[in-house]
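In this view, the complex is presented without one of its protein chains, the others remaining in place.
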Amino acid sequence: MTKAQADELSRARIYALLGRLAPLIFLLALVIIFASLQPRFLMPLNLFNILRQVSIYGIIAVGMTFVILIRGIDLSVGALIAMSGLCAAVVAKGGIEGRFMLSADGSGFHWTLAALAAILAGTAAGLLQGMAVAWLSVPAFVVTLGGMTVFRGIALSIGNGGPVSGFDEGFGWWGRGMIGPVPVPVLIFAAVALVAWVVLTQTRFGRAVYAVGSNPDAARLSGINVSGVTLSVYALIGFCSGLGGFVLASRLNSAEAVAGTGYELTAIAAVVIGGTSLYGGTGGVGGTVIGALLTGVLLNGLVILNVSPYTQQILVGLIIVAAVAFDHFIKRQSR
Amino acid sequence: MTKAQADELSRARIYALLGRLAPLIFLLALVIIFASLQPRFLMPLNLFNILRQVSIYGIIAVGMTFVILIRGIDLSVGALIAMSGLCAAVVAKGGIEGRFMLSADGSGFHWTLAALAAILAGTAAGLLQGMAVAWLSVPAFVVTLGGMTVFRGIALSIGNGGPVSGFDEGFGWWGRGMIGPVPVPVLIFAAVALVAWVVLTQTRFGRAVYAVGSNPDAARLSGINVSGVTLSVYALIGFCSGLGGFVLASRLNSAEAVAGTGYELTAIAAVVIGGTSLYGGTGGVGGTVIGALLTGVLLNGLVILNVSPYTQQILVGLIIVAAVAFDHFIKRQSR
Amino acid sequence: MSQPSSLCGTYQQDPGRAAAGGPGIRPVAPGAETPLLEARGLVKRFFGVTVLDGVSLSLARGEVRALLGENGAGKSTIINLLSGVHQPDGGALLLDGAPVRFSRPLEAGHAGISVIRQELSLFPELSVAEAIFAGHLPRNRLGLVDWRQIREVARQALARLGLAVDVGAPVASLSIAEQQMVEIARALTRKSRVVIMDEPTASLSPNEVAHLGTIIAQLSAEGVAVLYVSHRLDEIRAFCRSYTVLRDGKAVSAGLVCETDIPSLIRDMAGREVAIGASGAPRQKGAPVLELRGLASLPAKRGGQRVRAVDLVVHEGEILGLAGIVGAGRTETARMIFGLDPIGAGEIVLNGQPFRAGSPSAAMAAGIGYVPEDRKGLSILPERSVAENFALTGAVPAGPFGWNDRPGEAKALAGFVKKLGIRAVSLRAPITTLSGGNQQKVILARWIALKPKLLIIDEPTRGIDVGAKEDVHALIREIAAEGVAVLLISSDLPEVLTLSDRIVTLREGETTSDQPAARASSEGLMARMTRHD
Partner (left out) sequence: EPKGKDAEVTILVSPLTFAFPHFVFLTEELKDEAGKLGGVTVVVADGQLSAPKQIADIEAAIVQGVDGIILAPVEADALAPVVQQAIDAGIAVVTVDRPVNGVADVLANVAADNFKGAEAQGEAVVKAFPDGATIVNLQGIPGDKTANDRNGGAHKVLDAAGGKYVFVAEQAGNFSRDKGLEVTENILTGLAEVPQVIIAANDDMALGAAQAVAARGLKGKVAIYGYDGSEDALKAVKSGDLAATVDQFPGLQGRTAVSTLVAFIREGTRPGSNDVLVAPVAITADNLGQAERVGQIGE
């Protein structure tokens, strides 16, 4: 029995591996289809376009992976991007003419300070939401739904509704610069994803994240500081949003209160397409990267094939559901 | 012990009752505050305004209560409202000049058919999503996220982005008519809520809904057709969205593809504020009605006080979170 | 496990001790040395309800103490206090004679106290190896998690328990029983001075229990103190030296196991006389109701083909005991009959007709009822009231438009409450306010009310105290007497022996014997349940 069972279980593991590959398979299928319909799709230029376009909500999606792993959700990231982007912009400009000044002579600050401002704003906001989730035990969905409107409102009040634009070279490099053929945002995304991967798979904190997502009570009984983990995770996605906000502002050479609208859903979609379970405990950053690429390829490909805008929306919705359904189908085989 | 336990339980029951009243208490507090800041707030006219404004997403929220009770969620309702509203409009107009005709002579159909079209469209769409959730076991969040863009896309293609407006009296009555001092949409909302309440508290189906939300496996082992219940629940919220779409179109005397944007979040907020748990199994329609009123009062009151739009967003977010936190705090006392 | 001639002879004869090769047992005379861990007059209240009322108990190095009591007596609560889950409202904890206070489970862990929880508290999605180390993952030089060591030690710990599962497999793919073994392994991998076991054998079958016995003996020999909670008194006799009995939150008696006997222990627990093994009215069996012919499950389903070739017959008014060790395939056999799992091969004959239930509702329509073994996971609706939990199977038909027949349901439930002595303060309160035993009675009532022709009962008395156990047994006998065919799955051999008319044993998913209970002995059954080579 035990012997046979052992075999069976390792078979289960093989299936599990297949399950992990499902999103990749789906992505490749999509690429092949687009490429065959429109060869230009595979031009390096286009591929780098896709990567650059993906990179910003990719960064968010990496943070979102942690949140979803602990059975959480964060609807506020879009608003956070706008808010932190504006913080960066205001610091870089040293204020907004006619409204307020941050420096005596109204001159701007160095981009490092701007970046810092964005990241601090994001992290602080995330931390606040984490407290509400961990300490007041308000469902994350509600907290971040509230956060979404609150931070959007703050962003609007900062810029008084209008955009804040025109930054110096150093600021602009992070969004528009290149290192060799590779756009800087892509490298930032890659770096963030890599670090996140190491943290999740190789550190106690990372494993604690999985434990909390898998069974919070058991986690607490085994001496894991559940609310600590929760706090850190929400602070972390706040950090990612702050970073994303800065990069976006730099890329657009402008920050505005409506920026990042809808990013939360794109990011969540990327995470789930990547095979991370909304019920927590399983999944990872690798899948999320695939998921982000998949959404990017989808949006780019449909435009390249100049599918009519309305039809595009319909297709995007259907394909996202199909991708997740496919993933679940494969996974079910392993159980 | 049992004596003591009895005390404990009766205390627990008192708290539980309090817990059920928490949203109401919060609502009253809000009303008192607004009334004291701006007496006109209590004018009957204004109260009816609030009721009328609440009624449409109230109808949706009632359906959403069922969905959340079975641990589901539906992000597509906003888009469904737009889609079904346009269906009704197109039928009522007998087509769209220059694009397509539904009747030989291009004349419109009776409003009953229009209403039917909206409700059928909504229900069918809901049923489809229900199938994906129940049979493909794709998480409801993903299915309805996809549905959101798909139905929005369909709505856009129906109206080609533009509004379809100008309906006859019979059509208009459902959104703008009055019975005595009471606006028709309010009565529809009341009726829907009442029926839903009876179904949930007095019938087998309602009990099955709670069972599925509380412990799906146990429900299945006890002979409850879990996927059947799931299907019906999503069909039901589809029905509500269709109805809502029709009433909205009638109220605005016009249907357009951007209608109902964001209603999903308002509806979910109403349900959760009303004390229904996002983890399923507990809650009910009564709370949802309170929750809907609370959001309505909030939005109305802030406008009446002419709070600046930016500040409004901030306040709305904060108050929603506060309401839910308050509810959870009271409830925790009873455990 | 070895059945000792005299209780006080237990220790000398215990095989485990020899195996451990440790020193002979050191007599622990109270006060002879400062106890390792001591509780003095612990008081615990939940919302003003006193759950523990001045309980004292002590554990010396190497001592194995039994903690006994009915459901709701306060056993788990004491454990929660000893392990920092809750904090006492009165009294003191002493570690090596020095007062301590654990504000979090973590602190108790650092103090060398590890606990095997009553309710499974594992991580379904994580690998077995990781689950074993969760909370204290070993790290390598770089401060990163040391996966190699984790897998190694996990493998060893499981081997020590005689459990061969793939340590890389997700916990969810293990059986309840296997998961229980993993829980035990968790406690063993910590460097513990005190190991607390809260009903570790509730879902274990005899030879896992024996394994556990050996390990307890080893721990004791190594000077580790063990606090052992179980409702199975034969285990108490075999494993424990001293005991403490709780009743309604008070320690009503304590002493050495060898100086007392089971009847008096039961008297102390229940506070009344409990007649054990009183067999009900004689039953005559009727026509065959259920017949399994070479039933086999699909392979590659939950850790492989658990059921290979099961043959058995259950008659009207007969209780058929189905015995087997962990993973023998009993539960999955039941699941297949009830239409929960696909059938690989073989046939099911119901009332003379070949039968395959596509779903539980179909099985119920055919007159089959199934009480699953996993009460928390598969039976109760935690948020819902007792009444609603009872009504779940729709035993009381609904009125027109599926209108609930509340009065009818209330009447039916009231009947069961009286008959089964269900202790509930309010039937409108959530079922989770009842003790485990009473929850189980409600679940049984849920199914009996359906008046099934065949009732499959999986581990009916798991975690239920002696008193409640007798009530449940009486109930099972009664429905059988009413002509219901009962298929009884239990890992508790004495239970199988006292309840059954016939006993079928499974090994590796195959029927290995089928005999009248009268002629069966636990030794004989064990031989059939385990491979003999």
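In order of appearance the chains are A, B and C, and numbering begins at 1 in each one.
One rule holds in what follows: contacts are C-beta pairs under 8 Å (C-beta built on N, C-alpha and C of every residue); 3 or more make two chains touch, one makes a residue touch a chain.
What you see is a predicted model; the values in this text were computed from it and never measured.
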Listed residues A:248, A:273, A:289 or A:320, member touching the removed chain: A:248
Option touching the unshown chain, where A:156, A:243 or A:289 are the choices: A:156
Absent chain, residues of subunit A that touch it: 38, 40-41, 43, 45-46, 49, 53, 56, 152, 155-156, 159, 161-163, 165-166, 176, 248, 251-254, 256-259, 261-262, 299-300, 303-304, 306, 308-310, 312
Residues in subunit B touching the chain absent from view: 38, 40, 43, 45-46, 49, 52-53, 156, 160-163, 165-166, 176, 248, 251-254, 256-261, 299-300, 303-306, 308-310, 312-313
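Just so we're on the same page, only the chains that are shown with their structure count from here on.
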Inter-centroid spacing, subunit B versus subunit A (mean Cα positions, whole Å): 29
Inter-centroid spacing, subunit C versus subunit A (mean Cα positions, whole Å): 45
List of subunit B residues in touch with subunit A within their complex: 75, 132, 136-139, 141-143, 145-150, 152-154, 156-157, 265, 268-269, 272, 278, 309-314, 316-318, 320-321, 324-325, 328-329, 332
Of all residues in subunit A, those that touch subunit C in their complex: 1-13, 16, 202-204, 206-207, 210-211, 213-215, 217-225, 277, 280-282, 335
Complex interface listing, subunit C residues touching subunit A: 85, 104-106, 109, 115, 117, 121-126, 130, 134-137, 139, 143-145, 163-166, 168-170, 173, 186, 299-300, 302-305, 327, 507-509
